[in-house]
Structure formats: structure tokens, C-alpha cells
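For this view, one protein chain was removed and the others were kept in their places.
For chain A:
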Amino acid sequence: SFRVLIPDVQKLVDQSMPRERSNHRQVSGGYVYTKYHPMEEIYQWMTQIRKNNSELVTQHFLGKTFENRTMYYLQISQPSNKTKKIIWMDCGIHAREWISPAFCQWFVKEILQNYKTDPKISRFLQNLDLYVLPVLNIDGYIYSWEKDRLWRKNRSPYENGTCYGTDLNRNFNSSWGSVGVSFNCSSDVFCGPGPESEPETRAVAQFIKSKKSDILCYLTIHSYGQLILTPYGSTTEPPSNNEELMQVAKEAAAALTGKYGTSYRVGSTALILYSNSGSSRDWAHTIGIPLSYTFELRDTGTHGFVLPANQIQPTCEETM
């Protein structure tokens, strides 16, 4: 008997060859998507993307972080006289999960590079608008570059500045503070003094609330674990549309595995990961957004948060 070790050798060979830069240059002037980028470069990238693709992309103010940095999202929208449903995707809610913002940037690049030639993407954009927030927890992300690579939370001070950070993914108003959290600021799952206590949480929540009747799908990108998580984390009680949620997620996982053989598990957070409350994914579902998912990208613990940059491309390609 035999076991297939590498599903597609040609792919690996192609990957290890220097890539043609010409496509990337059209979309964003030679930006290297296979490296991790600090926040200033991501800000510059957003400006460049908007400039080079102004027929499709607009950049919008979402809010300000605790340290007063501006949160922007990109709207990818094909001009049309019909109102379109929205798919929202945010990356980087947890500072140390660097593969997540890398994926958002890759995703935008792929869409913009291929929408004219790829029939799937062009049909997508005829009917849907994409809203992408490349880095939600900007202060935390910068802190993980400058001070502590494994930082998770945001950077708001508590207890007279002796303790920092709320876990933004425990801060949303969905069974807030009930399970899988700590009320101690020094914990990595500190849920804050109250739901939506953090400016970053409020900025996202306010916006999504304002558009909720048009949002079809809420995606939030994390690492690591190789999981597609459905609501809920705070209870094992399945959501009303659980069959649909699971079916879509299973198809996504199968498509993902089809690329490089990477296996992803699918299921509700409470069942396959751990109990938690106040997550953005649960909150999005409870306010009425039917399809709400957390993606936990590569890997399963070998590198964990410190995923080597040479895995950015395969991770992003399979997740696309």
C-alpha cells in the first residue's frame, strides 16, 4: 500500500521559484505578500491599493483605537445599480496572530488581481460587496512587533496603568462575561470591565449594527488551530440555522484541504475548542447575521503563532 505524501509536487516546485512580480505591481506596486509587514507598511499598502484600484476599492474610516490610531476598512464594490449584500471580514483581532492580517492583505490582492479573468470572482462581485478590515487590533499588533511578539490583547490600561489589555474577542456583547473569561486584567482572556468597553470593539460593533440587514456573512480570521468555528462558544445549544452553517463550513473545509492537503476541523467553538463568551462571531450571529465564522488558520501547534513567513503563501492560497 502507499500513502500520498505531497498531493501536488508541481505546486511546490512553482512556489520555490521566484514569482513573477508584474501582476503584483499592477495591484499594489511591488508589495511583497509573502512577508509579514509592520503596521506603517499596512497603512501605506491600503493607500496604494485604493489608488491603483480606484474603480473598485474605497477606504473608509471605522474608528479609533485606544492609542488613537485610525482603523480603516477597505470596501471592494463593483459599481452597479442594484444594492448588494455584504461579506465582512476582519483580521488581526489578536495581536500575535500575524498570519491573519497577512491573509487579509493576500485576499484583497487576489480579488483585485483576478476579478476580470476569474469567472467565480467576477460573479461574486456582481452580487456582493466585500468589506475587509486588515488589522482590527492595531495597537496590539504594533506592540507585538515592538515589544512582545506573543501579545494578544489590546493596549488599554487598567488598575492605574499597572495592567494592560482587554481580549477583544471576549469583549463583544454576546453572553458577555459568562464563561471562558477572566475578570482579572492580567489574564489573556480578560473580557474588560463591561461589554463593548473597548474603542476597537465599539468601532466594529457600531458599524456592523448599522449595516446588519445587508450583511450576509461575517468572517473573523485568527490563528492557530486549523479550524472553521461556528457559533456558539458560550453554549452547546446549536444556533437556529446550524445545518446551513455546518454545510457551508464543511464545503469550505473540503475545498481548503483539496489545495495542499491541510486538514481543517469544523464545528461549534463550545464543542470542538473551548467555552468562551463575548466573541465577535457569536455577537454577529445573535444580531441576525446568518453566516458567521471564525477561521483559525495554520498550524496546529508546531509553530503556533510564530508561523514562518514561507508558509504565508500556501496558507493564503488554500484559504482562498
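The rule we apply is simple: a contact is a pair of C-beta atoms (placed from the backbone, for glycine too) under 8 Å apart; a residue touches a chain by one contact, two chains touch by 3 or more; residues count from 1.
Note that in this section contacts and distances are computed from a predicted model.
Here one chain is missing from view; checked against "LXN protein", "EF-hand calcium binding domain 2", "Response regulatory domain-containing protein" or "SEC24 homolog C, COPII coat complex component", UniProt names that protein "LXN protein". Of the candidate positions A:Gln75, A:Thr257 or A:Gln311, contact with the unshown chain belongs to A:Gln311. Only one residue in the set A:Leu112, A:Leu130 or A:Val189 touches the chain that does not appear here, and it is A:Val189. Note on the undisplayed chain: of the listed residues A:Asp90, A:Asp167, A:Asp282 or A:Glu318, the one touching it is A:Asp167.
The chain not displayed touches chain A at residues 5, 35-36, 98, 145, 149-150, 152, 167, 180, 182, 187-189, 273-274, 301, 303-311.
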